[in-house]
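Note that this is a trimmed complex: some chains were dropped, and none of the rest were shifted.
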Amino acid sequence: MVNLAVIYYSSTGTNYQLAKWAEEAGKEAGADVRVVKVPELAPEAAIASNPGWKAHVEETKDVPEATSDDIEWADAIIFSVPTRFGNLASQMKQYLDMQGGLWATGKTVNKVVSAMSSAQNPHGGQEATILALYTSMMHWGAIIVPPGYTDQLLFAAGGNPYGTSVTQGQDGKMVEDVQAAVKHQAKRTIEIAKKVANK
Amino acid sequence: MVNLAVIYYSSTGTNYQLAKWAEEAGKEAGADVRVVKVPELAPEAAIASNPGWKAHVEETKDVPEATSDDIEWADAIIFSVPTRFGNLASQMKQYLDMQGGLWATGKTVNKVVSAMSSAQNPHGGQEATILALYTSMMHWGAIIVPPGYTDQLLFAAGGNPYGTSVTQGQDGKMVEDVQAAVKHQAKRTIEIAKKVANK
């Protein structure tokens, strides 16, 4: 059984929803799945000033925080992270940076990795953010499995070959329907992880 | 008077249209403008097998081919190039590679550069392609002037902060209306070039 860690950061819920869809697909594919959130860096006051952010923090207070153990345990990792100025939200970067100890012992090697993202504009850094995540994964000795154009349904979701990405509208809702794309990406990731991990 | 070179590659006309809009804006802004196409690499047979491609080659047969002199002459350069697998179409890359002689004499330094792109999917490499172009421009010692979010109208055009990008539909037509975004980008490029070149 493949161990899949879905590691996400979400302020108002978009990437949490992407993570949940990945979890669903992972379970359907027979994987053991953990959905974990990276620790928040923003001060309480910033969160409190944004009703959507505050509500989401409350809604997900029981989601476990990601640790080094989640990476060590995983055969496959799916990251989901919003773009901030064309790069990972700092919360996710901080989580990655803190894995230096795990990295030094070689325990990040051969993890099968795929990533998803969101932005407020259709071309608001979705590509750049996923590519930046993969660059870090190369330092980890991970094996990178982007969706490419491996299924027709990906075209309907915007055709981002690096990973599923979605535009978050002014109303906080997703503009494109990417549920099927997320599930395809998760299944593909697990399928490759099964082979790499001999499971 | 600022000298603006609009250097493009286009197989079926999308990037030619972007280039023409940039030319219009450049002239309105008082620049001396050259629109030049990079040489084709594809064999005649490939072009002949695609009616849209063939028609466009015919339509633009009088557009001059880009040379090193166009770069030397220019204060500002706007590139327009379709993505091919998330990177510059090879025709444009070949043109850049052939500027080694110009580069070695320092004549690419301080050119004010901005770029545009197109792809067949909304997230089909538009970001990655423009970023790749800018990476090469850093080797040239160029000064890079992306549009960012310097005008509200950019949001309507898809909000690509690296440069105007457009999706080309199955029917060969542009999906988004980016004319105003192209013109804003061209004017901004000229405005900065005016300062950098003391013109």
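We just call them A and B in the order they show up, numbering each chain from 1.
One rule holds for everything that comes next: contacts are C-beta pairs under 8 Å (C-beta built on N, C-alpha and C of every residue); 3 or more make two chains touch, one makes a residue touch a chain.
Just so you know, these numbers come straight off a predicted model, no measurement behind them.
Trainee: Assuming the 2 chains shown are copies of one sequence, what number of copies does the full assembly in this structure comprise?
Mentor: 4
The working rule: only the chains that are shown with their structure count from here on.
Trainee: What rotation angle superposes the Cα atoms of subunit A onto subunit B, in degrees to the nearest 5?
Mentor: Fitting subunit A to subunit B on C-alpha atoms yields 180 degrees.
Trainee: Distance between subunit A and subunit B based on Cα centroids, please, to the nearest Å.
Mentor: 33
Trainee: Touching subunit B in the complex: which residues of subunit A?
Mentor: 86, 120-128, 131, 155, 158-162, 165
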